[in-house]
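Notes to accompany the following structure.
Removed from the display is one protein chain of the complex; every other protein chain stays in position.
So, chain A:
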Amino acid sequence: MVAALTIDALEVDFGGFKAVDGLTTVIDEGELRVVLGPNGAGKTTLMDLISGKTGSTGGEVRLFGRDITNRPEHQIARAGVGRKFQIPSVFRDLTVHDNLRVAVSQVPGVFRNLRLGMAAADRARIEEVIALTGLEPVLDTVAGDLSHGQMQWLELGMLITQQARVILLDEPTAGMTQAETLKTADIILSLKGSHTLLVVEHDMAFVRKIAERVTVMHMGKLLAEGPMAKIEADPAVREAYLGTGGLH
């Protein structure tokens, strides 16, 4: 197995408070890893550290063996990391189709983009993503007018269009109806194998549907790691979730 993402003793210190504290884990290529943890465990911060939004104060992040720790966001993205935010983040004044066109970013420089139209291969990829996400009927809709679910799928679609090798998803089903959640699970499962995914999620029904290996974080540290069944039986995990309602 090739390690897609290696997180090695990663740490961030917010003036004495370590939101992520010496976390180590290795995610294999094509794996779908779910990250669990109570509120404030540091899951979003972990994604911030991987994607360059927040600078780490210790440890390393490696992408297919290449050190990407604390690089500028756009360089980490170019190296192959795609990220979906907790609050849907799309280009609200552009149409759905234009959002996907922007997401074709293999050639990111200004001058090399001073041309009309795009390569046939890129157009074909956009078509595939449209089919996968079911956004066909709203292609000409301005993204800001989409429903919450559609916006989430668009953002997901943009990451696929971007050809991110490692995709970070922060609560992809937050605020979705049950039907929307099911569809999102289908999209995510279809990415497994061809993409490496790191998914933060609270919805346990959803997690059970998609999860293989699970990493549980607590107070910035790794609490447990392993298959879903083992995690659910782990007393330390139960302990951590006490008072927050537990895993349910």
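Please note the rule applied: contacts are C-beta pairs under 8 Å (C-beta built on N, C-alpha and C of every residue); 3 or more make two chains touch, one makes a residue touch a chain; residues count from 1.
Here is the rule we use: contacts and distances are computed from a predicted model.
UniProt lists the omitted chain of the complex under the protein name "Amino acid/amide ABC transporter membrane protein 2, HAAT family" (options: "Phenylalanine--tRNA ligase alpha subunit", "Amino acid/amide ABC transporter membrane protein 2, HAAT family", "Serine/threonine-protein kinase RsbT" or "Sarcosine oxidase, delta subunit family"). Note on the undisplayed chain: of the listed residues A:A3, A:V26 or A:M118, the one touching it is A:M118. From the set A:E73, A:E127 or A:D145, the residue in touch with the chain omitted from the display is A:E73, counting the whole complex.
Among the residues A:L23, A:L63 or A:V90, only A:V90 touches the chain that is left out of the figure. Touch with the chain that is not drawn comes from one residue among A:E60, A:D98 or A:E232, which is A:D98.
Of the candidate positions A:S51, A:Q150, A:T196 or A:T215, contact with the unshown chain belongs to A:S51. Seen from chain A, the chain kept out of the figure touches residues 51, 53, 72-74, 77-78, 82-83, 85, 89-94, 98-99, 101-103, 105, 108-111, 113-116, 118, 140, 158, 162.
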